[in-house]
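One structure is given here, and the rest of the page talks about it.
Just one protein chain is left out here, and the rest sit where they should.
Moving on to subunit A:
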Amino acid sequence: MGEEDYYLELCERPVHFEKANPVNCVFFDEANKQVFAVRSGGATGVVVKGPDDRNPISFRMEDKGEVKCIKFSLENKILAVQRTSKTVDFSNFIPDSSQLEYTQECKTKNANILGFCWTSSTEIVFITDQGIEFYQVLPEKRNLKLLKSQNINVNWYMYCPEGSVILLSTTVLGNVLQPFYFRAGTMSKLPKFEIELPAAPKSTKLSLSERDIAMATIYGQLYVLFLRHHSRTSNSAGAEVVLYHLPREGACKKMHILKLNRTGKFALNVVDNLVVVHHQDTETSVIFDIRLRGEFDGSVTLHHPVLPARSIQPYQIPAAGTREWPCVGGRGSRSRPDIIISASQGYLWNLQVKLQPIVNLLPDKGRLMDFLLQRKECKMVILSVCSQMLTESDRATLPVIATVFDKLNQEYKKYLDAEQSYTMAMEAGQSRSGPLLRRPVRTQAVVDQSDMYTHVLSVFTEKKETPHKFVIAVLMEYIRSLNQFQITVQHYLHELVIRTLVQHSLFSTLHQFLQYHVLSDSKPLACLLLSLESFYPPAHQLSLDMLKRLSTANDEIVEVLLSKHQVLAALRFIQGIGGHDNISARKFLDAAKQTEDHMLFYTIFRFFEQRNQRLRGNPSFTPEHCEEHVAFFKQVFGDQALMRPTTF
């Protein structure tokens, strides 16, 4: 398998920690994404490492027994350690505050603490087998205040720090899940829901294991993921992952089913809004994207893997230098959003999706675009896909190219619209409008005209081997797509079309495009056309028409006409728009003289004499410096031909 075939990889610089062994216990905190290596109960040292911070925190603590759970509060302010089933110990890590430990016992009598979760820097939730207790920690007083508690029988729990939601498994079978949502000192109970078990349970023992449940935020929404194993009684060909949407308000709803088509042991990750499912037996993984079109059966959408199953790219352990295949889902490693931990090896990786290899694995370009547009780091890959589909050796058909352009422009238009309504709201004064307006975020999926021009189209049009028919078809397809989404086409695209047409002497095509206003009017375009007149005479007319339509280019029209010695036409034009009082007589007389047509010169001269008379009460050109022309006039027609000032 070539290097370019793996689409999943582990990050280059994993977090290394001391591997788990009888004297070293390893803990992972999903809220802060920290690994704790606790040696001899803390007596010989605790080392805390996170994926982002390269400076590990190390400290010692007294060995007061086996550590069951250890976690920092957010921002590493307070450390909580659970050593017994009834109590949790705290110590402050705030500078200049007492580091003496203080202890909190769970309030419910006879309850056992299953674990605890920090929901903020000073708020903590104890989960016991009989309910949950929500505390505020007061570090300076070194004690805790109970904010709220709830009694409920709990089999196991799960915490999703991104969504601040704790999920409790209740009832005998364990398949009724009770979510709680925490925010700023409040705890709210969300509607409980039941996970449908694959087959009617025969016994009354716990049937839903926490190993088969995960929580993750996908496309901004919180989902509970349930790994439903293959059951012999059902018809399904393999295991599947069922996604329950857990909204902030309203009931949880089953939305998506990911078909794994395999049986065995699995592990889950969620990376860049993709659900990654690892299969232990084959050491391969598949990915699912719930935004890609699936089969909707009326209530849920069925999804198949986006790509064929592949292993995670073999990694090299930096120190040892040996290449190994990552094994995911084995004992001791639990599913975390995008993290893979190997306690036995002492590594923590971020799982990453490589987009470039996917380009070749997804032959359907439309689907590929749908997929790429949802990814975080997509822009360069998208642009490379566009370039690739236009190269001669790998050329896509026009309908495919059109589909790709349409998908890009749909995303582009969405952003433009958001940007526009934001600007409008800002101008209207946002203070009065209710919700706080946020400037729309420009994600990498916004591929605009300048991106396309710079990275794709301008390069493409310069390739000699591409037939010009195809070049023009592609440019027109892009312009069509922009128009279809009502996006104003930038003039450099029009110029690119014109340059390409002119280069291949396709003047009649150019003429037709202009005739139907496919190339929008602009002064630069009109000037470009003027410059083409020597190759293609009709460009002159096209240019003049365009200037006329612009209605802001009257001076240019006069200049063009004068340069063509159409002095009378220029004068009639300026008179027609009522601008003849403000024009320079000199300019017109110059042009008329150049024609060497004396009668024309006479007409123009006389026209201005009359204008001067009307404006200044005198036919002379006094302030306009036309002495040379007056002299010429006298020379040709004689002194007496000059108009006499009329006096009243």
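Simple rule for what comes next: a contact is a pair of C-beta atoms (placed from the backbone, for glycine too) under 8 Å apart; a residue touches a chain by one contact, two chains touch by 3 or more; residues count from 1.
One rule holds in what follows: contacts and distances are computed from a predicted model.
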Chain excluded from display, named as in UniProt, from "CCZ1 homolog, vacuolar protein trafficking and biosis associated", "Sorting nexin-2", "cAMP-regulated phosphoprotein 19" or "Kv channel-interacting protein 1 isoform X8":
"CCZ1 homolog, vacuolar protein trafficking and biosis associated"
Of the listed residues A:345, A:410, A:484 or A:522, which contacts the missing chain in the full complex?
A:484
Of A:314, A:366 or A:538, the residue in touch with the unshown chain:
A:538
Which one touches the absent chain: A:508, A:531 or A:594?
A:508
By the document's definition of touch, the residue of A:94, A:361, A:476 or A:527 touching the omitted chain is A:476
Considering the entire assembly, which residues of subunit A contact the chain that has been omitted?
397-399, 402, 469-470, 472-473, 476-477, 479-480, 483-484, 508-509, 511-512, 515-518, 538, 541-542, 544-545, 547-549, 557, 568-569, 572-573, 576
